[in-house]
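The other protein chains are all here in position, but one chain of the complex has been omitted.
Chain IDs A and B follow the sequence of writing; residue 1 opens each chain.
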Amino acid sequence: MKRTLGVCYYPEHWPESQWPEDARRMAELGLTWVRIGEFAWSMLEPAPGDYNWDWLDRAIDVLTEAGLSVVLGTPSATPPRWMLDRFPDMLAWDAEGRPRAFGSRRHYDFAHAGYRNAAAAMAGRMAARYGNRVAAWQTDNEYGCHDTVRSWSPVARDAFRNWLADKYGTIQALNEAWGNIFWSMTYSSFDQIDLPNLTVTEPNPAHALAFRRFASDMVVTWNAAQVEAIRAHSNAPISHNYMGRVTEFDHYATGRQMEIATWDSYPLGFLLDRVPGGDTAAYLRQGDPDFQAFHHDLYRACGNGRWWIMEQQPGPVNWAPWNPAPLPGMVRLWSWEAFAHGAEAVCWFRWRQFPQGQEQQHAGLLRRDSTEASGFAEAAQVAAELRDAPDVVPAQAPVALIFDYVSQWAWEVQPQGAGFDHFALCLDLYRALRSLGLSVDILSPDTACLDRYALTLVPGMLTLSEPLRTAIETAKGLVLTGPRTDLKTAELGIAMPIGPNLPGLEATSLMEETFPPDSPRGLENGGGIGLWLEHLESDAQVIERTIDGTAVLLRAGKRLHLAGWPNKAAARRIMGALAREVGLRVTFLPEGLRVRDTATERFVFNYASHPSEYDGHTVEPAGVLRLSRPF
Amino acid sequence: MKRTLGVCYYPEHWPESQWPEDARRMAELGLTWVRIGEFAWSMLEPAPGDYNWDWLDRAIDVLTEAGLSVVLGTPSATPPRWMLDRFPDMLAWDAEGRPRAFGSRRHYDFAHAGYRNAAAAMAGRMAARYGNRVAAWQTDNEYGCHDTVRSWSPVARDAFRNWLADKYGTIQALNEAWGNIFWSMTYSSFDQIDLPNLTVTEPNPAHALAFRRFASDMVVTWNAAQVEAIRAHSNAPISHNYMGRVTEFDHYATGRQMEIATWDSYPLGFLLDRVPGGDTAAYLRQGDPDFQAFHHDLYRACGNGRWWIMEQQPGPVNWAPWNPAPLPGMVRLWSWEAFAHGAEAVCWFRWRQFPQGQEQQHAGLLRRDSTEASGFAEAAQVAAELRDAPDVVPAQAPVALIFDYVSQWAWEVQPQGAGFDHFALCLDLYRALRSLGLSVDILSPDTACLDRYALTLVPGMLTLSEPLRTAIETAKGLVLTGPRTDLKTAELGIAMPIGPNLPGLEATSLMEETFPPDSPRGLENGGGIGLWLEHLESDAQVIERTIDGTAVLLRAGKRLHLAGWPNKAAARRIMGALAREVGLRVTFLPEGLRVRDTATERFVFNYASHPSEYDGHTVEPAGVLRLSRPF
Partner (left out) sequence: MKRTLGVCYYPEHWPESQWPEDARRMAELGLTWVRIGEFAWSMLEPAPGDYNWDWLDRAIDVLTEAGLSVVLGTPSATPPRWMLDRFPDMLAWDAEGRPRAFGSRRHYDFAHAGYRNAAAAMAGRMAARYGNRVAAWQTDNEYGCHDTVRSWSPVARDAFRNWLADKYGTIQALNEAWGNIFWSMTYSSFDQIDLPNLTVTEPNPAHALAFRRFASDMVVTWNAAQVEAIRAHSNAPISHNYMGRVTEFDHYATGRQMEIATWDSYPLGFLLDRVPGGDTAAYLRQGDPDFQAFHHDLYRACGNGRWWIMEQQPGPVNWAPWNPAPLPGMVRLWSWEAFAHGAEAVCWFRWRQFPQGQEQQHAGLLRRDSTEASGFAEAAQVAAELRDAPDVVPAQAPVALIFDYVSQWAWEVQPQGAGFDHFALCLDLYRALRSLGLSVDILSPDTACLDRYALTLVPGMLTLSEPLRTAIETAKGLVLTGPRTDLKTAELGIAMPIGPNLPGLEATSLMEETFPPDSPRGLENGGGIGLWLEHLESDAQVIERTIDGTAVLLRAGKRLHLAGWPNKAAARRIMGALAREVGLRVTFLPEGLRVRDTATERFVFNYASHPSEYDGHTVEPAGVLRLSRPF
């Protein structure tokens, strides 16, 4: 399959006279896709019911006439100011109990049925008009960006009460499920239940987790409404552009509704803003060597194999604490890395820098005066390479890692030790695997078969779904669970009998302790355990121990369980041994060098700011090396 | 007197069928006490007026039949959800101006007369029913935990206005007492006075201190209501379980209402959460070597000699930033340390880990599956040792330290230098004394006689009460005042004539300065002064000076005044010299080693994670050594 390129464009920002030239240059650059429309509601419906489609008709004409395929976004992330007059209670509230005001974007509450319906109706209108003219759809924009999944409004509270009534049936069932006998928190009616904010001390973790599930469900329901409205009029594939490290809703669930998952990749902004364990000094102008790849692999799972980069950073952005320029070559590297991980398309954000508003300092492929910005030449190089080079043929990876949104919420609710975070734990293990030269697939917690994987990691899982439990039981490869996997119930209580109750590896956690990152426990074989350690009683074989004798790695046949959070050295050592055992080629990669294997090639990427050696090849900073199989 | 053991138990959390076996095991373990009931309101009165005593009748039957003595807690710390319908304005408000919501505990305003009366009435009902069956009472639970002493609600505001009118009589008197002529802050009516939060810049310190006194009084009044209600029906001793480093109300005042003071000791949680100057790396699994002892000595004073540990940490807890496991032996050590300081009883919290709710990760003596958790064996060891070893015979210490809640509030209101805190100052001096092998009594600011003490410290006192002034004047031993003692009025103004106006040591503070902790002033004799330095003019002898010549330690006969906050080296040197002068045996203890003398023995405790030597004995980590007098 030939990989393609695209760009995000806002015809409404520019004089109509400029559109044809813009379209011509896009096509000339080698772009296939142009995404438009996702913030244009106030242009499409300047006043309630006063629709203004003409300009968009003409924009789509111009773009398609230039040979571009249009991805059309629904504009619900930026409801016009008049929408607040229609729905005065549509604003989300922050956790401090204040409405989040108009004047930027995403100023709506996912639980507000009135605005949800209005937004779906707008999507339907667009689909009715453009359903046959556009090549793909995007719903809304970056769900959850700016911490917008959870709202603490009266609207959300009422919807939460209904959701609870649906889920639990009776208030007695809820009281029991949550253990409300504790601290006399018993309710006699669903109408007594508030949102779990502003309590005197922490709320019941079951209460907090229920609210996290509810909030995720509101996003899923919201997206469903738009998807349904579009489907009624269009056969074009539907997608949403997810964000990096936004984990407040279940992307697997929204992913099941749509054909394609896309995400917005800003490697430099993310490094300074949200990468756990990121080395900001070493990778300031390159981005974290694993963070993008992790999301590529995650959203490939969410998209059931089909995924894009919908927004790719082409130069400095505006929103991170500092906003450096990419090292020359990185705009190209990021693109090829996405393709190597299976992206069908990479689109840059944005075509031309807009000189006003919040993102005026965000680079585009063009400067605001339409001259070529620094990323343009690299985009052109990628386009040329795509034309000339062989197709990318994706392949399954030999190693799998389960990532679970519910576990992310659970440990945020109840970290027990500051910093216990499912995402960070998964990324740490992913880093270890990648530093050994291994390609990884990320899988959903409902995965029912692991047979094709030589090694599967199941870290930090609140619970194991029945399909996954069966998959672990029957897996032909090695499966490593833990730390903190299978100790809890779905209601964030302690499992009984005490876990982990793993298929083929029975154990009991006698005690779980956490400790500060600067006080790790050393392992006999090197490296150490930080933050989390569960003390296990088990008949299984003990493979690793702390220096003071606590079992850290248990084994029974092909099942292993890790009792603590390994530091870098320990993780690399343990993962390396397991990978070698199952016959995988293990390479201790130099800092910043990363590989990804396809069916026919090994791609080598150098994130370091100095040249590195790989198998006799020198890879320059920001360099991309393609090696054909066998390697 | 034979010291005893106990445990906290929640029969309402477990099937009734499990109670007899639980009771049997408690008795078998050697426990005397079982505390119950303090969070059970929603079980005792599920709906307004619908009382349900039967289960508690039976629980008390089962426990007492097993030979246990019941401590019954009043359940006012967790009002049921329906109580909010009865008193919609009963919630406390935080300093940001928001009600603190239902969904955890302590969600009430101490100033709310309606709920205060309802809580007292509930206490009365319990006393009427169980007054002859229980061995002791506990009022409420952990007053002040989660910053709940001060409330910034309209209810609190109105009560504050009444309190001010009572205290000052006329608004003119208040204006003058507070100096409201400053910045035109004059009031013409008590109804104009708001709570001192959300002002443009800091409020008048006199206003803020008055609010602190009021808030403390509300706790005292609250407790009085319950004590009175219980007394009407029961002769059993009454107690409250105080917290570690909760200083927002005057514990001496509540202590005067009851027979026994108890406190809840969580050494590991406290170390990571609230110990000023704590060495978290060295004592992660042991707790601070002085923090518990300080509270033992403080609450002994608040209990007028009678005190317990009502909740003792038996394993990892759930609420500190990190929650490690106690070093083996520490659960025993903490117990013996409490006994050595005069505790009548030590009760563990809790019997069995509860698998739901906020504290599900809090260890008990049993795991949730009723197997013995790590603390169980140490509890059993202590029980056996209590049976076999000689009684602990408390004795007065040779050194006294005055701790004053009002001074704590005063310096929080007006630190003048960041970090000036009465508790931290007292703990620093207490550490110095203890590092020299000295036992210390903590005394109230109303102490009227110091004759039995060889050395008394009176640090950081807003004012000196008349009894204490007389006691200092007539003391036969050495008395060291300061730093920052006797410079102010009770209204937090500057005293006139300018202080310190100490009995027998006249001085005038020409200037007070504060400086950052990283810029100390060196002393001629070694060590230094940090944070606070008052420049004194006096005819007294100058014993210590800074290198640049400022007098730091004044002396007139047996009266000394310290003008600055000494660092560790200076405090140890100065305290050591004074202790030797009065004939006390001074031992420079190694890090982590601490002693406490009784009438017949010296107890030696090793908080370090390595063995230490004491007088030819090796004390293992977590080791306890008992040496008979003479030593």
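The working rule: contacts are C-beta pairs under 8 Å (C-beta built on N, C-alpha and C of every residue); 3 or more make two chains touch, one makes a residue touch a chain.
Model, not experiment: these values are computed from the prediction.
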Residue among A:35, A:100, A:488 or A:596 touching the omitted chain: A:100
Touch with the omitted chain, as defined above, among A:30, A:114, A:276 or A:324: A:324
Identified contact with the non-displayed chain, of B:17, B:201 or B:235: B:201
For chain B, residues in touch with the removed chain: 96-97, 178-188, 192, 194, 196-207, 414, 416-418, 491, 493-494, 496-498, 510-516, 518-519, 531, 535
Missing-chain contacts mapped onto chain A: 12-13, 39-43, 46-47, 75, 78-82, 92, 94, 96, 98-107, 145-146, 148, 272, 280-281, 284, 315-316, 318, 321-325, 353-361, 363, 367-369, 373-374
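In this section, only the chains that are shown with their structure count from here on.
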For chain A paired with chain B, centre-to-centre distance based on mean C-alpha positions, whole Å: 47
